[in-house]
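One structure is given here, and the rest of the page talks about it.
This view holds just a subset of the chains, kept in their places.
First chain written, first letter: the chains are A and B, and each begins at residue 1.
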Amino acid sequence: MPTFVQILDFIGTFAFAISGIRLASAKHFDWFGAYVCGFAVAVGGGTIRDVLLDVTPVWMTNPVYLLCTALALVWVIAFGKHLIHLNNSLFTFDAIGLALFTVVGCEKALTLGFPWWVAIIMGSITGAAGGVIRDVLINETPLIFRKEIYALACVAGGLAYWACHVCGAEPVVCQVTGGVTVFLARVLAVRFNICLPILSGHEEEEKDGK
Amino acid sequence: MPTFVQILDFIGTFAFAISGIRLASAKHFDWFGAYVCGFAVAVGGGTIRDVLLDVTPVWMTNPVYLLCTALALVWVIAFGKHLIHLNNSLFTFDAIGLALFTVVGCEKALTLGFPWWVAIIMGSITGAAGGVIRDVLINETPLIFRKEIYALACVAGGLAYWACHVCGAEPVVCQVTGGVTVFLARVLAVRFNICLPILSGHEEEEKDGK
């Protein structure tokens, strides 16, 4: 019997893989390329985290991530034309994946004895780096550096997780608080179109130079 | 005296380096940039594999890969204008390199005790990831996600290797079977222009939306 966290992990992986596969299809990748792109989004963040923490990447210990990405590919091939009606569900799944991956990343770094600020960065990398890898592979400027709050939601969740941890809360309380913070930050940012200020120093310089 | 496998390894590295250097020249890289690009194609896949398997990258233990890439650079600088007549030989060398690198990657992962599906992925990464790094460096959408079967030939070879391994065949039989499978899959794919289906879910969506 899979646990509740494993089911959430599966849903998050599935949603992340779908996100990669759909962007690959917009770039006319073939099925294999789309699979690789989906897999990169689903496990890329966790792989970078595990390489930095010097442990074996989690997808090399359990084939479920490969199968989950295969399922996502079959899903897109079969139901591609109906996916647009599911955009809201997919966004929700993606936000759940982001929340869960952030919490998993924080926890892993803390368990391995790293300081809290490394844990928050590892949580953010787990959640957000897959999307950066995807955008590098499809040769686009990474979206998360320009659109609504994304990686910053991970940072907020990591801080919430750590605050609970410092206050001596039980692990499950830390996890839920961290995850809910990521989820709410992400959903509210998209709902109210909250973006960070754009850095425009370069343009000002040029105007100044005239 | 170098062994037969070492000679094949040298030929494969040379062919891969040439491939990187030629694409760099199309992008007007300078000599150093071309060298780095050639080196990235030649050792990039093996480096990612070794980082994931947590062993020292193989090019850090033997300077032959650096020398081989330098030779490839000198070759392109000296004989660049005649290389076009060698396209068929280079394609053959590239396919040999792909076959050999795949077998080496599979074998290394199995020797280190990883499961068979990790071994197949490591074989494919060893063979195909160098080309992805090259395309990211020269700022193009990775070709292997769109053109004739390439990384999938590695997967086929990895499966053949593993099938022999399971049947209790001797290592040399596994190696030859795996390598020949990659080589034939790649050569036949290019000869008969065999491509995987393009994933076009996104377009259907848009048509559907009208």
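The criterion applied here is as follows: a residue touches a chain if its C-beta (ideal position, glycine included) is under 8 Å from a C-beta of that chain, and two chains touch if they have at least 3 such contacts.
Every value quoted in this text rests on a predicted model; they were computed, and no experiment measured them.
This structure file defines a homomeric complex of 3 copies, of which 2 are shown in place.
One rule holds for everything that comes next: only the chains that are shown with their structure count from here on.
When the CA atoms of subunit A are superposed on subunit B, the rotation angle comes to 120 degrees, reported as a multiple of 5.
Across the complex, subunit A is touched by residues 51-52, 54, 114-115, 117-118, 132, 136, 139-142, 144-146, 149, 151-152, 195-205, 207-209 of subunit B. Residues of subunit A touching subunit B in their complex: 21-22, 24-34, 36-37, 47, 51, 54, 56-57, 60, 63, 66, 76-77, 80-84, 136-139.
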